[in-house]
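See below for the structure under consideration.
So, subunit A:
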Amino acid sequence: MATVKGEIVVNTERCKGCELCVPVCKEKTIKMSGNLNSKGYHFATSINDDCNGCTNCALVCPDGAITVYRVKLKEEKVN
Partner candidate 1 sequence: MNYIPTREEIIADHDNVVYERTCLLTDNPLSYCPGCGHGTAHRLIMEVVEEMNLQADTIGVAPVGCSVLAYDFMNIDMQQAAHGRAPAVATGIKRLMPDKFVFTYQGDGDLAAIGTGETLHACNRGENITIFFVNNGIYGMTGGQMAPTTLPNMKTATSPYGRDVETMGYPLKITELIAMLPGTYFVSRQSVHTPANVRKAKKAIEKAIQYQKLNKGLCFVEIVSNCNSGWKMTPEQSNKWMEENMFPYYPLGDIKVPKEK
Partner candidate 2 sequence: MKDIRLMKGNEAIAEGVIRAGCDGYFGYPITPQSEVLEYLMATKTKERTGMITLQAESEIASIHMVYGGAACGKRVMTSSSSPGISLMQEGISFMAGTELPCLLLNVVRGGPGLGTIQPSQSDYFQAVKGGGHGDYKMIVLAPASVQEMYDFAKLGFELAFKHRIQVMVLSDGAIGQMMEKVELDEQIQRLTDAEIKQKYPWATTGKTPDRERNIITSLDLNPVKQEIININLQKKFKHIEQTEVRFERIMCDDAEYLFVAYGSSARICQKAVLLGRERGIKVGLLRPITLFPYPSKELAKLAKQVKGMLSVEMSAGQMVEDVRLSVNGAVPVEHYGRLGGIMPAPDEVLNVLENKFIRLSVNTPRLCLGIKKIL
C-alpha cells in the first residue's frame, strides 16, 4: 500500500515540450498533452495517479516548469 502520494504541477506556459521529464519518471506518469500553450508547445501533463513525488522530472526540467508535491499518507480508521 503506497505510503506517500505525489503530485506535479506543470507551468504549462513555461514548458517547451522538450519531453526530458518523460523518460526519467519511473511511474510513467508524464506525457505531452494534446493541447498547446500560447507558444505552440505541447506541454507536459500527468496522465495517472501513480506519482510518488520523487522530483526526478523537476530536477531535469531545463525550464524549471515543474513543482512537485508529496504527502505521507496518514492512517485513518474506517468507520
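In this text, a residue touches a chain if its C-beta (ideal position, glycine included) is under 8 Å from a C-beta of that chain, and two chains touch if they have at least 3 such contacts; residues count from 1.
How these were chosen: all candidates are chains of the complex that A comes from, given by their letters.
In this text the structure is predicted, and so the values were computed from the model without any measurement.
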Going by the contact definition at the top, pick out the neighbour of subunit A in this complex from 1 or 2. 1
Under the stated contact criterion, what part of subunit A meets candidate 1 in this complex? 1-3, 5-7, 9, 13-14, 16-20, 22-24, 41, 53, 55-56, 58-71, 73-76, 78
